[in-house]
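Every protein chain of the complex appears in place save one, which is left out.
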Amino acid sequence: MGGRMSRIGLRVASGLTLAFLYIPIVIVVIYAFNDSKNQSWVRLIDSIGAHGFGETFSLHWFEVALNNDQVRESFFLSLQAAVGATLVALVLGSAAAFAVHRHRFFGRDAISFIVVLPIALPGIVTGMALNAAMNAGIRGFDVGPLHLTSPQFGIFTIIVGHATFCVVVVYNNVVARLRRLGYTLEEASMDLGADSWQTFRRITFPSLATAVVAGALLAFALSFDEIIVTTFTAGTEQTLPIWIFANFRLPNARPIVNVVALVMILLSVFPVYLSARLAGAESAGSIR
Amino acid sequence: MHNRKLAALAATAAIVAAACGSGATNAPSTGGTVPPTAPPSEPVATAGPKIIDAIGPGEGELNLIVWPGYAESGANVPEYDWVHPFETKTGCKVKTVKEAGSSDEMVTLMRQGGGSLYDGLSASGDATVRLIKEGRIAAVDVEKLFPEWKNLWSGMQSPIHNTIDGIHYGVSHGWGANLLMWNTTVVTTAPDSWSVVFDKNSPYAGKVTAYDYAIYIADAALYLATAKPDLGITDPYELTQAQFDAAVALLKDQRKIIGKYWGTYGDNITDYENGTSVLGTTWPYQIGALKAEDPPIPVEAVLPKEGATGWADTWMMSAEAAHPNCMLMWMDWMIQPSTQQQVVEYFGEAPANLKACDLIDSKPGPYGYAGFCTDQHAADDAYAAAIKFWKTPLADCGDTRGTTCIDFSEWIKAWDEIKAAT
Partner (left out) sequence: MTAIDSSHAIPTSLLRRASAALYRRPRLVLGALLAPPVLWLVVIYLGSLVLLLVSSLWRLDPITTVIVREPSLRNFAELFSFDKPYLGIAAHTAAIAAIVTLVDSALAFPLAFFMARVASPRTRGILFIAITVPLWISYLVRVYSWRIILSDDGFLNWILGFVGLTGPGSLGDLPIALVFSYIWLPYMILPVYAGLERIPQSLLEASSDLGGHAWMTFRRIILPLAFPGIVAGSIFTFSLTLGDYITPTIFSGDQFIGNVVFGHVGVSGNLPFAAAYATVPVLIMAAYLLIARRLGAFEAL
């Protein structure tokens, strides 16, 4: 009665939420195959009615997208930036997680707060701050007889920007796992004669591996899709989101954007699946 | 716990402040007026700026800031491609073409990365003088560098927006006006006056659009010059407080009938495509793009009887350009008659080099036709004089009113108010 109704109601509500989440994605997928440049839905339906599915849908824009130099270059740049940012985030995030979990020190509580700041603050604030700092760095400053300058805007500055807000996802995952592990296994290992390096290599690291990988996958996703901070730190370079932003309002490029979106959907299923399996049902929730 | 956190943050701030103070050694400490991203300060040349008069070997790369449509590589219309021929001819790969939506954006971009991120830009008159005064633009000896320069229309050879004290800071590209465009299926009577976009009781309320940038206040002032002659507006960019307030009030009223402003040409095009906008100001480029769509969006445009604001664009090179020779080669390329033909046909403007007109008349491209140049008033001094080209509003009115005019920073703040008006 009451229980049954609420069970059905729960499923219906969940289904509606999922539908809400996916309808726009389905639409993008449909449009990737839309032969016409025009983006009107009504025209699409009319075209199906008038000319049938064969004339309305095609793989034409897939071909155009593959041959588009800018799309390829920006895709690979995004890939490079994501890999770089993830590696940096892994190092920094894990180091910070270990430091916070294993030691007590002045400012320990502040670390969790500071680590989450880049993601909690609006992207435009992070972007403006980093942009101003980078411009100042490029202008350079004098340290005694030396004139030190930081690198020009480019892949390096993009990675710096991305890594800053990717640290938190790695940090949170590793800290959560460290808390769950406790010290007992490591202490047992040491009691049995292993030194700290052996303990780390044989006991600690394997237990952490899945959390680290889950964090890395999420950091990768965050970096790959980021637009706002990247706009401020990319200079003349174009990552894939920047390319999309420059092109998705242009009649000639919009169909290509739809294709790119579809490809990103397909490419993302595997890493997400992997991340879900690795993290397991347990720490799946401690994403950030 | 809280105290420790605050102490840590305070310590950080102190360290940073100290570094900030001592780190500003690149800034001359005279009153602290320093460009935000100035290159290491060059000595102010007492004998005049260094004028470049020779093109060396190309560096193989070029990064440009352009108005949309000024650096086409065949991606939009295959016949309009002047980037690939340039690359083949000079070996300079056009690596970056950054399309800007407004002059301010161009100026801001030119300041990034110490001024050497971009090699050059196509600047309108409201950006040129600012950039020159900031020392960001290289002076060029146009006669030695660009043989084609002598064929430019007299009005475009040494205009005041890119030639100061006889020194040239670039080559003119072309010029044109901001037009009134409408969707012919919705707006059935062809308008001929800007009053239709300022009409409080407009039948198209909610579907009117306007250029989302503070310089549009000049358009309102230009309309008021005819509609309210007692305000005495002669120069829509140099307004007294009373004139400025009237223009702002008109725009706040206009806000009520505006559905959406357009900040980039892509937004403008998309808004007409899906019917969000049916009436408003535009650049010629969007008109051509909408008409060329499949199916074409039914639009027409007119230069209204009150006149119009416009733009005169110059190719300029950054004083800190990383690839100066390639940039000079580009500037030379852009005033060639064949390039000029393609550019002005595609964008819809008047060329700086009148020889392009002969080419357009004899062998027009997809968007061109015989008589194109006449329609654009290419060699028409009187017409060009009547267009109020974009320039930076300064406090110095430039006439008997002294320095009582409203400068551009006030325009920007007023624009925020206008857009937020209810």
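Just so it is clear, A and B label the chains in written order, and each chain counts residues from 1 on its own.
In this text, contacts are C-beta pairs under 8 Å (C-beta built on N, C-alpha and C of every residue); 3 or more make two chains touch, one makes a residue touch a chain.
Keep in mind that what you see is a predicted model, and the values were worked out from it rather than measured.
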item: Given B:Ile55, B:Leu239 or B:Ile258, the one touching the chain that is not displayed; value: B:Ile258
item: Contact with the hidden chain (one of A:Ile138, A:Ala221 or A:Ala234); value: A:Ala221
item: Absent-chain contact - pick from B:Ser102, B:Gln157, B:Asn268 or B:Asn325; value: B:Ser102
item: Residue among A:Ala129, A:Ile155 or A:Leu185 that touches the chain left out of view; value: A:Ala129
item: Contact partner of the left-out chain, one of A:Ala96, A:Ile158 or A:Ala234; value: A:Ala96
item: On subunit A, residues whose C-beta touches the chain left out of the figure; value: 2-3, 6-7, 10-11, 13-14, 17-18, 20-25, 27-28, 31, 39-43, 45, 91-93, 95-96, 98-99, 102-103, 105, 111-118, 120-126, 128-130, 132-133, 136, 160, 163-164, 167, 172, 187, 190, 193, 195-198, 221, 224-225, 227-228, 231, 240-241, 244-245, 248, 257-258, 260-261, 264-265, 267-269, 271-273, 275-277, 281-282, 284-288
item: Contact set of subunit B toward the excluded chain (per top definition); value: 9, 12-13, 15-17, 19-20, 24, 27, 31-36, 38, 101-102, 104-105, 107-108, 111, 130, 133-134, 213, 258-261, 263, 267, 270, 274-276, 394-395, 407-410, 412-413, 416-417, 419-421
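Methods note: only the chains that are shown with their structure count from here on.
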item: Whole-Å gap separating subunit A and subunit B, where each centre is the average of the chain's CA atoms; value: 36
item: Contacting residues of subunit A [partner subunit B, same complex]; value: 36-40, 106-107, 109-110, 113, 131-132, 135-136, 138-142, 152-153, 235-236, 238, 246, 249-253
item: Touching residues on subunit B, where the partner in the complex is subunit A; value: 1, 4-5, 8-9, 23-26, 36-40, 63, 75-76, 95-96, 98-99, 111-114, 116-118, 264, 266-267, 269-270, 273-274, 289, 293-295
